[in-house]
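Every protein chain except one is present and positioned as in the full complex.
After this line comes chain A, so read on.
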Amino acid sequence: MPEKQRGRYAALAIAAVVIVVGIPLWWKTTETYRAWLPFSEISELDSLQLQLSVDIEVVFSRGTLTPEQQKKFPLISIPELLTSPSTEADLSLHMLSESSCGSVVVYVIPESSTLLPEDVKVYVGQRRTALLRSPPFKTSWNLKEVLSNLDVEVEQVVSTMSFGHQDIVAALSNRVRMTKVTKESMADSMRAIKSSPGYEITFSLLNPDPKSHSLHWDIEGAVQSYIQPLLNKLAPIANFSVDSQILYYAVLGVNPRFDNSVSAYTLSADSLSHVINPVEARLGSNAASSNPVLNFLLYVPDAHHSPLFIRDHSKRKVPSNAFHSPRWGGIMVYNVNEMYGPEAERPVDININMAKVMGVFLAQLRLMLGVQHTHPPTGFVLQSPGSAGLADWELDRLLWSRSVENIATASTTITSLAQLLDQIGNIVINDNIAQQVSSAVTSLQSAVAELEAGNLAFALQYSREAILASERAFFDPSLLHLLYFPDDQKFAIYIPLFLPMCVPIVLSLLKIVSEAKKRRADKQAKSD
């Protein structure tokens, strides 16, 4: 029957047009734009292998090796060590070889040297050098054996001056779930403020009683002489900006209790946690940037509540009269009641002793920035950091843990972003986001490679770039536009068109199929 045949062809042709032209057209016009992302490279980041390497230079001084051994060495450098106190030796050694950021130079001195006191095995200087009293070598040893004999000591030196296992674990503890973390390194990492490209440091003088006290503080000079040297030293880690303000009628949130035994007001350690919140409302957020803020408050108690002392958990007076709150900042109480007599004319002009205040704030700042306490093994002597407040190797320690932390943060940000984008198909991925993501990935890869090669400065640089790019991609507002466009509304819009169009096509296709089946069955019956 040609008529029936023609109808069948027409139905097939319409179905074909709908499938070949209609569906792709609909797909193309309603598609959300999703730029290409390097998913495979991102999934590699998920199981990132970090390998950190440190350049160690071991220098043998005159008298540590026998002449035969010296001949076997490919390169021999013999520094003319002064027989002066070790600090000067440290400086002269630093002049001798300019060591790059992240590297360590170990000078091996003869066992009989008078450079170090008797019981001192290792001396760590202000810069990137250490002096190591050599253990006895057998004259028959070759280079390999001599070095392997030194292995344990050198390893100890490196874990003091660069990083140990604990430090890396602590740096990663925020991002990676760890099983074995000591309480102390955990506390250190909790206290230190999160790694960020910049910090705002705000000093606030709280004067709750301007009627009795007229306070003057030379914050500008104090910042110049106490804080700025440390910040200059830390410049490779982040940008710091410092400002200060004076807040009047700002009070602590807790009423201090009067203690008859010492005839003073006291704040117990338990109540300190309630002090910050009411004050924070007055501090004001930084209007000009979104970097994390470190607050340092100097609180001068009002005349009726002075003197005020802070007590620790064992009810003893805290000698510095200050406390700090992890990742937030520090508060110091500064009593002025002894500076004037009861008959003094109000308001009393009071100049604040900035050296005393800044000593406390500087110590707190070091804690916040994550300059960790090092616990050297026995026999180690550490040179005090000097005027800058930070030795070169302390900075290196910080750089090591910061780069590892940055890499961990950036890779979790990128992987979770990729996971999110993968799961929710509605999100539009613009080209700039794709670009940020790929630049973050390449920076991450370079950072990991530089860490492996021991170039600490570059590694930190790349890890900072990675963090910036990944955060910019993650917090881009364009990701939110279609995020909450529900599927049921989409179906509600499509159904009035698709249902009446598809039902006849599907029905006639079914009919054609069933007819074809029937015909085949007929044919089979006929042939049988």
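To be clear about the criterion, contacts are C-beta pairs under 8 Å (C-beta built on N, C-alpha and C of every residue); 3 or more make two chains touch, one makes a residue touch a chain; residues count from 1.
To be clear about the criterion, contacts and distances are computed from a predicted model.
The chain absent from the displayed complex carries the UniProt protein name "Phosphatidylinositol glycan anchor biosynthesis, class T", chosen from "ORAV1 protein", "RNA polymerase III subunit H", "Protein misato homolog 1" or "Phosphatidylinositol glycan anchor biosynthesis, class T".
Residue-wise, the contact with the chain that is not shown comes from A:14, picked out of A:14, A:52 or A:348. Screening A:24, A:198 or A:284 against the full complex identifies A:284 as the residue touching the chain left out. Among A:46, A:145, A:220 or A:270, only A:220 touches the chain left out of the display. Touch with the hidden chain on the side of chain A covers residues 1, 3-4, 6-8, 10-11, 14, 202, 210-211, 216, 218-221, 241-246, 248-249, 282, 284-289, 347, 351, 492-493, 496-497, 499-501, 504-505, 508.
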